[in-house]
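The structure appears below as structure tokens.
Just one protein chain is left out here, and the rest sit where they should.
Read from first to last, the chains carry the letters A and B; within each, the first residue is number 1.
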Amino acid sequence: MIITCPHCGPRDLAEFTYQGDATLSRPEPASTDQEAWNAYVYDRANPAGEHREYWQHAGGCRKFLVVTRNTLTHAISGVEFAPATGSSRRKRS
Amino acid sequence: MAEYSAWQVLRNAVTGNTGWKPAWRKPEPKPQYDVVIIGGGGHGLSTAYYLAANHGLTNVAVCEKGWLGSGNIGRNTTIVRSNYLLEGNTPFYEHSMKLWENLSHELNYNVMFSQRGIINLCHTPAQMDDAARRGNAMQLMGADSRMVMPDELARRIPGLDLSANARFPVLGGLEQPRAGTARHDAVAWGYARGADRRGVDILENCEVTGFLRDGDRVTGVMTSRGEIRAKKVAVCVAGSTGAVMKLAGIDTLPIESHVLQAFVTEALKPMVDTVVTFGGGHLYLSQSDKGGLVFGGDIDGYNTYAQRGNLPIVEDVMSEAVALFPAAAKVRLLRSWGGIMDMSMDGSPIITTGPLPGMYLNCGWCYGGFKATPASGWCFAHTIAKNEPHPLNAAYSLDRFHRGYVIDEKGQGATPWKH
Partner (left out) sequence: MTSHRISTGGRIDRDKPVAFTFDGKRYSGFEGDTLASALLASGVRLFGRSFKYHRPRGLLAAGYEEPNALVTVTTDGAREPNIRATELEIHDGLVAESQNRFPSLAYDLMAVNGLAGKVFSAGFYYKTFMGPVIGPLKGTRFWMFCETFIRRAAGLGAAGTTPDPSRYERMNAFCDVLVVGSGPSGLEAARKAAADGKRVILCETAASFGGTANWSGKDGEMFADTVLSGLKSEPNVQLLNRTTVWGYYDGNTLAALERVTDHVGRPRAGKPRHRHWVIRAGHVVIATGALERGFVFPGNDRPGVMLADSAQRFACEYGALPGRRMVVFANNDSAYQAAARLRERGAEIVAIVDVRPTVGDWAQSLAAEAGAETIPAHAVTGTSGGKSLTGVTIRGFDAETGNLSGSKRRIACDTLLVSGGWSPVLHLASQAGAKPVWSDKLHAFLPPESDGAWEAVGSAAGEGIEPPEPVFEIAATGGKAFVDFQHDVTADDVRLAHREGFQSVEHLKRYTTLGMATDQGKTANVPGMAIMAAALGKPIPEVGTTRFRPPFTGASLGALAAERYGDLRPERLTPMHDQHVAAGANMYAAGLWFRPESYNRPGETVEEAYVREARNVRRNVGIVDVSTLGKIDIQGPDAGEFLNRVYTNNFGSLPVNKARYGLMLREDGFALDDGTTWRLSEDRFLMTTTTANAGRVMQHMEFYLECVWPDLRVNLTSVTDQWAGAAVSGPKSRDVLAACVKLTKVDNDTLPFMGIVHGKIAGAPVMICRLSFSGERAYEVYCGAHHGPHVWDALMNAGASHDIQPYGLEALGTLRIEKGHVTGAEIDGRTTARDLHLDWMLSKKKPFIGSAMMDREGLTDPRRWTLVGVISLSGEKLRGGSHIVDGPAEKPGRSLGHITAMCYSPLYGKYIGLALVENGVARIGTRGFATDPARSKTHIPVEFVNHVFYDPKGGRMHG
């Protein structure tokens, strides 16, 4: 698999570490909504198809990327930097 | 007289092997069953078998979307062991071990369970302590264990690199002598035949495409071979759990699907008589009866439903294999394959009633499902028949994650790709 890091260009899978589902939204730090925290920490959609996921370019620029990848074919349709994607303040897509 | 025996093999040899019957029938689906099991893999088939054998439930169907045993039961490294650390796990896997020990007799099918032992190699004093801790836990929970020292390893595994200047010198290991390997496909076929002979309908090429519902209650399944009603529907589909449960409106689970690769070399004369694991990385290796070295390592480590792995893991696993067996550097890799693992959030499985009325769920086997096949079916059958878990699988609940009763052998937390 080759991931095109927006910063470093196309690089081999071996340079990246997977960091999981990027569609989860972390509750506000002070939130006491236990259901929301449970869902954030444990519950996964685990789709068969398009999956937005974090990869860190750990062997390169160390940036966190959000990669859109098809879990049935491994085809990658998008790579972007990941600022604030895990924050509760972002808009849900 | 048993259907399969040395006598029958001889008798049939004389008559040109024309007397053998199909191992399982290929029936048409009935409109209604007491129990429909989704998934004709090892766990689904063993569940069907134990429903019939232990609970007298024979009006049962197993729906398999492809060919029987096409999932992880036929894509693993065939290791059977119960060398777990935690109280939630060891008694369950030890029960499985006891079922394994009598399985060929029970099924009248040689599943070739060979108790050649498993040795977890240790390379630091801290690993030796961890191994002792696990070995002690096993003994206190009724499993067998012993520590082995390098002199014994040298005798038993002549090709193993025991030199002091190895990158991770071997200080010893933890052995479970009763552990071993079995012929993976035979387990599926043996359970299928056992269930079939007790009246269970095994429906191949019967893909579940939806659930029949009466309000919340699950009342059957829609399949590529028509609607089938059922009093109880059991989901037992490993790597496909997420996709199947979505058909029932369950959109999230504490599960991710990941690919695990496995490898086999060309056949060799016997060189490793036990299962060996490497503590300087992640590698488990044994030699099949045919002679191939069968081995694997880490999962590839990203969500996938594709049964294809990638090259970095191949290279990692090979480098660990030749670190343990430097003579094997000249041995050639023959085949590799990938299976989809239902990685749970704590690395331990789920065998439970629900989450919907009329539904039962068995999943989260990570990459330890093969050895669990007998106990998984045994406990799941109990759970389905009695509508409540057996004490052996009581800890494998679905709500344990939210409640904080995780069973985390590796201490990794909610990162499924690290378990």
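Convention: a residue touches a chain if its C-beta (ideal position, glycine included) is under 8 Å from a C-beta of that chain, and two chains touch if they have at least 3 such contacts.
Since we're looking at a predicted model, the values are computed, not measured.
Asker: Could you tell me which shown chains are touched by the chain that is not displayed?
Answerer: Answer for the hidden chain's contacts among shown chains: A, B.
Asker: Out of B:12, B:209, B:224 or B:387, point to the residue that touches the absent chain in the complete complex.
Answerer: B:12
Asker: Decide which residue listed in B:135, B:239 or B:358 touches the omitted chain of the complex.
Answerer: Answer from the full complex: B:135 touches the omitted chain.
Asker: Which subunit A residues touch the hidden chain?
Answerer: Output for subunit A: 1-2, 10, 12-13, 17, 19, 22, 26-27, 29-32, 34, 37, 40-42, 54, 56, 58, 62-64, 73-74, 76, 82-87.
Asker: Considering the whole complex rather than only what is displayed, give the residues of subunit B touching the chain that is not shown.
Answerer: That gives, for subunit B, the contact residues 4-6, 8-10, 12-14, 16-18, 20-24, 26, 66-68, 70, 74, 87, 101-102, 104-105, 108-110, 112-116, 123-126, 128-141, 145-147, 158-159, 161, 167-169, 174, 180, 183, 185-186, 189-190, 204, 265-271, 280-281, 287, 289-291, 308, 310-311, 314-315, 318-323, 326-338, 400, 402-406, 408, 410-414.
Heads up, the rule we're going with is that only the chains that are shown with their structure count from here on.
Asker: In their complex, what parts of subunit A are in touch with subunit B?
Answerer: Answer in residue numbers: 1, 12-14, 17-18, 20-21, 34, 38-39, 41-48, 51, 53, 55, 69, 71-74.
Asker: Applying the document's contact rule, which stretches of subunit B touch subunit A when the two form their complex?
Answerer: Touch list, subunit B to subunit A: 240, 242-243, 251-257, 301-306, 308, 310-312, 345, 401-402, 414-417.
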